[in-house]
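Below you will find the structure I want to go over with you.
The complex appears here minus one protein chain, its other protein chains still in place.
Order as written gives the chain letters A, B and C; numbering starts at 1 within each chain.
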């Protein structure tokens, strides 16, 4: 029995990782969009904007706790992309991780839709609308504020995701401040909290293609209709494209200004992860990943 | 003297655990329902919905600190049930733990009732009512929102408690992210915080048969009368039954998607806790429990 | 020089401890009453009730950080009294600690009065009043809500301080959950936070004779006059007497229900701190205290 199990585990490594990414993204959206649903349908009686910030932050924290030991807890295609670009994750994983991250977000949005079915019906008067005073689509995915120009939204998402990567890479950089594994999920959550507090006003800090597209797909199917893609002047593609640009930019800034300049850990040893990137699991988000870089 | 004390301790192991569970549940409700009493009777002047979320979260944290080293700090019959089902707690303990958890919650509700006696009298105009604008029964136990259907409430409690177990098992899974003992109570509190922020709107996130039934019994005896069982269409049994279903579901999801797939800790040793479940104290919630699985 | 300094340090041990208690209590009130001043004089524009809870909680945290390594960071005569009763602090220290705790609170209240002089003048229209819509005495010390009976206030303070001691002793009990030194100040702050959230409504959770009497003395001298002792039906003595009763009660409950029942740390060694209480510095609040029990 034990031998069978071990064999099975080895063979299914990528599957295991994809399941963990899926469950982690599920937890993130379950708590994040759940808090948005609570604030919206209770008309700020049972929470305010800060509650939504806390919901997404703790959603990230527990999403990372759920999946970190298995897959490294990216939970975000833009993060996976940046780690691939930095050589800390194999490019092969990118499409698989992305698909299961989107799937997890989609399923979580469906769960929130189920849990708040009565409340959404009551709040919207039986209508599922994307705009207007009883709009409920904003519970699930992001829409820009009325004043925001398209370029303003793109810039906002680039800056926000760059800030996210800057924080994540700094926290994970063991040659800067050395931080134990158990605090990484809390600090990942704290970085999402502060970005929500400081950069959520313009267009809702998606920062994550999967977090936005998965739930948007759910609203499209579940009855909000094509408006979810039309609203905000066809806004839907911005939180998919801009976070990828921002994540690469943020990673570049941290590497160029800080990480590349660290003195080598020991006088004679190999200098840094830039020497053997493909074989080394990313330090910052990947705790227990003994054979992370191996071809699957 | 010392020898006597030691003898006494060994003989009273289950009693010790029950006393700890009782005190832990007492602390949880003392702070949780206390914060609800403060927000209600001050008409949101001295706190808002987020304060109640924080009160229950920190109530859980300190309730766990009070009892963790002795009994493992379940504080919740649904958690005890799940750990029994996972083989991390003996079934014998289930009825004892449950009784003392309910007792602790009952006594804490009585303490809150005493401490806020003047405030409740003032707020309710001398009346103890279960519904209406000056209702005070909601301080102690949960009642569904007006729009919520019975099935909606059951689904809500199942999802909420499943999310709770998912978080608790992930945080306690040392082969996922390894977390030191001292952080477990804080993360248990954080999981209750985020559930309160994202799933509290429909029917008040009981998630715990003892947390709901103990205080409800107090309100029944203390003068709120039979309405506490009649209100919400006979709602009272839902937060008893649904959390048990949800806890088992959440445990199942985490086991199937993550924990069962962990590679064995060492190549030759016994694979996992699934081999000898009855003899091993659950890792995630039970800190110092050297002879936890022995027949009492 | 070095030899002189060392000699001087040894001779001044109690003085060092008193200075640390004084500075710690100063920090506690500086942040605690400061946040109350900010909320009151800005008419809740720059903070709400939760801000005051956070202000006192973080005030306790940093007050403990400032003094913990030197004096054990009691910061509260009721805590010192309980630790003396438990045999973890010499009775000789009680009067000294109490005096310097009150002094620190008095000086901090004076600093807050100085910092918010313009704001208090503006808010009160040049009047320093204890009651009424522009009362400012409540910034400094506690006054009961209008509905509260005297017995209700006494019960409230006893329950609140008992809860405080319960939390502090549980967190400091290394045979329950073992918690590293660096987290103790944070958890002391968290316990004050949750008590403020759940028990602050009736009469402002003084929990601490020094915290209440020191600032009250300042308001008496600084121009609020004799009303500070007359208001609330001569309320001033309740937050001095009741916390002492509550602290002893809380310590008793934790000892009887949990701590006394811990199994001995090793089979043959001396059982517990109850054997040699006078010679052993209290574990829970006293970090570095190598010769704490010696006669000064």
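The rule is short, and it goes like this: a contact is a pair of C-beta atoms (placed from the backbone, for glycine too) under 8 Å apart; a residue touches a chain by one contact, two chains touch by 3 or more.
Everything quoted here is computed from the prediction, not taken from an experiment.
Engineer: The chain left out touches which of the shown chains?
Structural biologist: Looking at the complete complex, the unshown chain comes into contact with A, C.
Engineer: Taking the entire complex into account, which one of A:14, A:122 or A:155 touches the absent chain?
Structural biologist: The one listed residue touching the chain not shown is A:155.
Engineer: Of the residues in chain C, which ones touch the absent chain?
Structural biologist: Here the touching residues of chain C are 2, 5-6, 9-10, 12, 16, 19-20, 22-23, 27, 30-35, 37-38, 41-42, 45-48, 50-51, 54-55, 58-59, 61-62, 64-70, 111, 114-119, 121-122, 181-182, 184-185, 287-288, 290.
Engineer: For chain A, which residues lie in contact with the unshown chain of the complex?
Structural biologist: 48-50, 53, 145, 147-149, 152, 155-156, 159, 163, 166-167, 170-171, 173, 175-180, 183, 187, 190-191, 193-195, 197-202, 253-254, 257-258, 260-264, 270-271, 275
As a convention for this text, only the chains that are shown with their structure count from here on.
Engineer: Could you classify the chain A-chain B contact as same or different, where same means more than half of all interface residue numbers appear on both copies?
Structural biologist: different
Engineer: In steps of 5 degrees, what rotation angle do you get fitting chain B onto chain C on the CA atoms?
Structural biologist: So the angle, rounded to a multiple of 5, is 90 degrees.
Engineer: As a quick test, compute the distance in whole Å between the mean CA positions of chain A and chain B.
Structural biologist: So the centre of chain A lies 30 Å away from the centre of chain B.
Engineer: Pull out every residue in chain A that's touching 2 or more other chains.
Structural biologist: none
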